[in-house]
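Shown here: the complex without one of its protein chains, the others still in place.
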Amino acid sequence: MIEGTVATVQVDELIVMALKEDIGPGDKTTAYLVEPGLQGRATVIAKEELVVAGMVPFRRVFQILSSRVEFLFAEQEGELIEKGALIAELQGPFDILLTGERTALNFLQHLSGVATRTAQFVERIKPYEVALLDTRKTAPGMRVLEKEAVHVGGGINHRVGLFDGILIKDNHIAACGGITQAVKKAQAARNPLLKIEVEVCTIQELIEALDAGPDMIMLDNMAIDDIRKAVEIAGGGIPLEVSGNVTLENIEEIAQTGINYISVGSLTHSAPAVDISMEINCE
Amino acid sequence: MIEGTVATVQVDELIVMALKEDIGPGDKTTAYLVEPGLQGRATVIAKEELVVAGMVPFRRVFQILSSRVEFLFAEQEGELIEKGALIAELQGPFDILLTGERTALNFLQHLSGVATRTAQFVERIKPYEVALLDTRKTAPGMRVLEKEAVHVGGGINHRVGLFDGILIKDNHIAACGGITQAVKKAQAARNPLLKIEVEVCTIQELIEALDAGPDMIMLDNMAIDDIRKAVEIAGGGIPLEVSGNVTLENIEEIAQTGINYISVGSLTHSAPAVDISMEINCE
Amino acid sequence: MIEGTVATVQVDELIVMALKEDIGPGDKTTAYLVEPGLQGRATVIAKEELVVAGMVPFRRVFQILSSRVEFLFAEQEGELIEKGALIAELQGPFDILLTGERTALNFLQHLSGVATRTAQFVERIKPYEVALLDTRKTAPGMRVLEKEAVHVGGGINHRVGLFDGILIKDNHIAACGGITQAVKKAQAARNPLLKIEVEVCTIQELIEALDAGPDMIMLDNMAIDDIRKAVEIAGGGIPLEVSGNVTLENIEEIAQTGINYISVGSLTHSAPAVDISMEINCE
Amino acid sequence: MIEGTVATVQVDELIVMALKEDIGPGDKTTAYLVEPGLQGRATVIAKEELVVAGMVPFRRVFQILSSRVEFLFAEQEGELIEKGALIAELQGPFDILLTGERTALNFLQHLSGVATRTAQFVERIKPYEVALLDTRKTAPGMRVLEKEAVHVGGGINHRVGLFDGILIKDNHIAACGGITQAVKKAQAARNPLLKIEVEVCTIQELIEALDAGPDMIMLDNMAIDDIRKAVEIAGGGIPLEVSGNVTLENIEEIAQTGINYISVGSLTHSAPAVDISMEINCE
Amino acid sequence: MIEGTVATVQVDELIVMALKEDIGPGDKTTAYLVEPGLQGRATVIAKEELVVAGMVPFRRVFQILSSRVEFLFAEQEGELIEKGALIAELQGPFDILLTGERTALNFLQHLSGVATRTAQFVERIKPYEVALLDTRKTAPGMRVLEKEAVHVGGGINHRVGLFDGILIKDNHIAACGGITQAVKKAQAARNPLLKIEVEVCTIQELIEALDAGPDMIMLDNMAIDDIRKAVEIAGGGIPLEVSGNVTLENIEEIAQTGINYISVGSLTHSAPAVDISMEINCE
Partner (left out) sequence: MIEGTVATVQVDELIVMALKEDIGPGDKTTAYLVEPGLQGRATVIAKEELVVAGMVPFRRVFQILSSRVEFLFAEQEGELIEKGALIAELQGPFDILLTGERTALNFLQHLSGVATRTAQFVERIKPYEVALLDTRKTAPGMRVLEKEAVHVGGGINHRVGLFDGILIKDNHIAACGGITQAVKKAQAARNPLLKIEVEVCTIQELIEALDAGPDMIMLDNMAIDDIRKAVEIAGGGIPLEVSGNVTLENIEEIAQTGINYISVGSLTHSAPAVDISMEINCE
């Protein structure tokens, strides 16, 4: 999704921003202590079991700093690797490796954290016909990267932003005077390629929504019993999504209801960074 | 730290980037369903106990979208508030409130998460003369904002980047041929206002470092007994910092050793987002 | 669509680019001839019948140049007005009005040209249940503005870009080994809110496509008889779009076939600028 | 004019803007359907007789997307080619070719349209000593590219913007109190290298202007008889430019008057896109 | 020239760059020592006789930092003021005044230095009909501001860049095979509003140049006797410019030759900053 598209341009903007905030007018320690011209070699090691994501920005950090950094090895995105496994090996100017280390790891540790957490959720629902979705609850500037991390972790990307899907929420419904009116109004816009999803909180609302004829329905914060009832009522005629308070503990039970999609905000907004180290040696 | 300095300019760049990635060519749902001209009012509520941070970017999101959004109430940064408490109340064009909601909350929930986590660590070490430090393990583009969140949560900011402090790490030491040589080389640069901190892993290295005469020493991943020994050896003549694997569980024990600073990466890289809701009503 | 969303930020980038290319280091003529401090008043007049579009960038040009330009009157976007009618009246510093005139008119004349041309096409198909669509054949940097001009001219916006809709074209089909395989592959991605449209060139292909089950089918460059046959075969079960070589002369005949959508590239890529003048007087 | 100067930097800014608006967070169709790693070959064919322009941005689109796109053939700018002729042949990653196609063609079709239209006007006035000029009525952001297209089509570029020539228009004259005063004021500025052109609407004004001694005079919207009279009165002592309502039908008659320059706004603001196709095959 | 044109936008870009490089992640001293909310008042005083220039960027620095800074007094650009005179008085948040001081003064001291130096040169040639020109030897990013400082100091701006005038130098002449060929080639381009200046080093070259018929001739590094001879030979038929090694000591002698323009690079590239202080008091 990232390489070979203009997303690279956008990701570069964020990387340059990150490098500027870390390096500013210069890495003083390295400038004072490291002779220019030294070559170095670095190994990036997983300090815990994890799913790799973020190799693209990790590489770009060093490529933006210097054209002389070479990657000898780089793990595939989405690979589940063991504690102690090699993630990447690179060589280049010793000072560049030192200066770029923290910024590069900040991307890699966070994005691998997202992918790892995603894979844990996916693992729980593997036996079922349900797909795991992400949300728009992402770190500012990281939307595309975090969505890609969810993807390589085994999840499916929900809409990227407010522009690539119509999702009618409670506030929209209130402004339109009801679910039926809201759905009709959205249909009247005749957007050729965007589907219409509507959010409901009760079985009552679900029934009204089914009648209005959207393309998908989100069950917002419903109890497990209501979810079961909803699946039964919908009868497979329309995709249903469960959203709200989904955890590693309860996701399998939700999956068992026969729901089509489950979305989880914490995949992105609360994934802890995974532990990765980078050893840099002078050659 | 943020308002009234050029940092606002830099924060705005990140906010615009965040808004672009969320809104792109337009919020379709709102465009199709909400009549222009409607006025709205929104209340932002804590759904759990938390320390507030991120009000500056939260406000800026709406101010960048429209000059007609007015804040009726905004909680102080750094305030510890209860579940259910009001964080902010604002009014303005209904469509703007809907369109900006997610981006604004993404800042507020993450930064309050950082401040809340910081406050939890600070709480544990209150009885001691030790200061809690952050690290450079921050989300790309968010360095200044996350450091400010640590500050309002009661922590002290370590250096912002590679430019405002000299921190000699193992890789630098290896390249210079030893702790003594590294510290001497840094001193020879005669930087007038930057202190020199050196990282040590063993008591042996600590002794060598004390001899070399830096301004501060970081004890990297040392066992609690070694930390105690280090404090004793240093004898208060130089500030010592503990770094590595510090948790809410072990921080008090570390604080009791008489150490001067404790730095914690997870304040920023693994703080879960706190739960905050925004109710938007049409007026 | 534009005011009150972040699109304003993006449009401003293009306007600043346009102002820079026109004004560069300064409007020499105005600098040499016009005393600073003079006030002026300008009237913008339609020199032919037209549909107004582009008032947002027209205004922004002057607002970016100065905070002292005031609009006394501004015609509604989408209004069909007669030759000689007033489009806008504004007052402000005389030199600003002179300096901004050409850039502001370049937006207004082109975008009103797009809206006017769109309205001419819409007029021809009014009696039918068909919607007029635009394409991605737009002037670089003007996508959102031209799409908005089509909208106010009475058209419907097809997908904005490559990201808000799945449109399977001949090249994709060839790479996948056939229509069926391509549609299946797209469905397997399980994107929750994006519909799948597939392009076909013959009745044979249409039949295969109908079988594969996309959400919409585009009939590419089909003869009118084939279009009629296609509508009959599809039987209303799926929306059909006609694309390719649609003109003001043949659009009504196409509309009569019962097709659902007709897309026209020349709405944007070949709409001649309409004639608009701006009279500026010193007060 | 473009390659080898900083204009490339500015053109790149517009291209990146164009790519962002088209690709946004990703080309979904290609991502779902095309295996990464496939190689492709594309041929760009003229579907009508045309003059080629815009090869620089056409190439840059693909170069910005990927370093692996190679041009096997690229027609010379300014070449008049027949329907069916090859304009370019390129090869590279299949997905890149698909993703960049529309943006690249949008530049090429519009700019070749401008060059083609220019060449048609130039053809009509070839037997005469007159030069065809463009105007500042260009698409926002495209000034330099459109001026280059006029140039390769056989036209001469009038001033690029407000900064590289002094053109005194009716509004300036009114503010100065008359043609004589305006010209004198401009001369008093003693700009070393910018000429002074003044716009006149009547023979009366022409006579006053000749007396004031500018470097060039523009006859604005004058009838053909007045143009003839003007040429006679000026007697070759100063270059004259005809401006306003010039068409393919009347330009030869105007050229026959002995005028020195004829400027035509529709070269840029109303040139229809020419028909160009791009066939992309998987290798 | 600056206010009320898009140049403000470009100047703002430089000011933001300057503020970022000075303030970076924050003014630590002010953050630690100054209570937010304090109001301050500042007076800007000339510590030597000088000509004021740069008030526009001086003001913008504070306006970009805060909307709450108010100017109570601001000296006119171009005014010659005595040592001890008030240049500006402003009030606003105390911390903003402290934080912006250095950046604002850096603009004011340098640009007033340029204006002051310009005025000194102009003073020497006042009795003569000659104009003082600047060059393109300016500080990177400061072209427009330095040219404006020359203007307010009494000089005339030569071309701003490579785009608003044709200046044929020795290298161009060599590439064309001689002065005559070079001038003819430039004339053949028929640029409507740009004059052609050609550089000559000897009387021989001058004679050839006069024959070729450019619009202006630059005498490059000629001895005073040759300049006199050149003026005589040209006989007033074409403007002549002296360039190279002009100093305060020799400019009057050059002026006496009857030359039309004298250009001086050191107006901009070697003007020492003037001494200006800013006193800031807490209110």
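The letters A, B, C, D and E name the chains in turn, as written, and every chain counts its residues from 1.
One rule holds for everything that comes next: contacts are C-beta pairs under 8 Å (C-beta built on N, C-alpha and C of every residue); 3 or more make two chains touch, one makes a residue touch a chain.
All figures in this text were calculated on a predicted structure; none of them were measured in a lab.
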*Which displayed chains make contact with the chain that has been left out?*
A, B, C, D, E
*Per the touch definition above, residue among B:60, B:117 or B:159 touching the missing chain*: B:159
*asked:* From the list E:66, E:109 or E:157, pick the residue that touches the absent chain.
replied: E:109
*asked:* Give me the chain A residues in contact with the hidden chain, please.
replied: 16, 19-20, 22-27, 31, 36, 64-66, 93, 95-96, 99
*asked:* Applying the definition given at the start, please give the residues of chain C touching the unseen chain.
replied: 21, 24-25
*Against the chain that's been left off, what residues of chain E make contact? List them.*
10, 13-15, 17-18, 21-30, 32-35, 38, 57, 94, 98-99, 102-103, 105-107, 109-110, 113, 136-144, 160-169, 171-172, 174-176, 182, 185-186, 188-189, 191, 194, 265-266, 269-270, 272-273, 280-282
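In this section, only the chains that are shown with their structure count from here on.
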*By the contact definition above, name the pair with the higher C-beta contact count: C-E or C-D.*
C-D
*If you average the CA atoms of chain A and of chain C, how far apart do the two points sit, in angstrom?*
33
*Where the CA atoms of chain A average out and where those of chain E average out, how many Å apart are those spots?*
52
_Length of the line joining the C-alpha centres of chain A and chain D, rounded to whole Å_ = 45
*Of all residues in chain C, which are in touch with two or more distinct other chains?*
10, 22-27, 99, 143-144, 160-161, 163-167, 189, 191, 194
